[in-house]
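All protein chains of the complex are present and in place, except for one that has been dropped.
For chain A:
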Amino acid sequence: MAFAWKASGLTYNRYLAVAARVVRRSLKEGERLKAERRGEMELKFAKWENGKQGENKSLAQANASSMAEGAGHGQGQ
């Protein structure tokens, strides 16, 4: 069983996040604002090597780009 989203390099979590975003966006105005606040994510992360912290990067961008790398044929978003 091959999934279209898997073939386009998304992880299951990413797939869920995208689906959840679509649902949130299709809500009514007032509810939508409340719901969209639940979908926000502003984390930063850094890779460590040999006890040294690397550069601080935005997690959202890094995730998107790493998934784009793994994509077979374009992003399925």
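Following the convention adopted for this analysis, a contact is a pair of C-beta atoms (placed from the backbone, for glycine too) under 8 Å apart; a residue touches a chain by one contact, two chains touch by 3 or more; residues count from 1.
The criterion applied here is as follows: contacts and distances are computed from a predicted model.
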Margin query: Tell me the UniProt protein name of the chain this structure doesn't show, selecting from "NEDD8-activating enzyme E1 catalytic subunit", "Ribosomal protein S5 domain 2-type protein", "9569_t:CDS:1" or "ATP synthase subunit gamma".
Written below: "ATP synthase subunit gamma"
Notebook entry, point to check: Pick from A:Ala4, A:Val23 or A:Met41: which residue touches the chain that isn't shown?
Noted result: A:Met41
Check: Tell me, which residues in chain A touch the chain that this view leaves out?
Finding: 1-2, 11-14, 16-17, 20, 38-48, 50-53, 56, 59-60, 62-63, 66
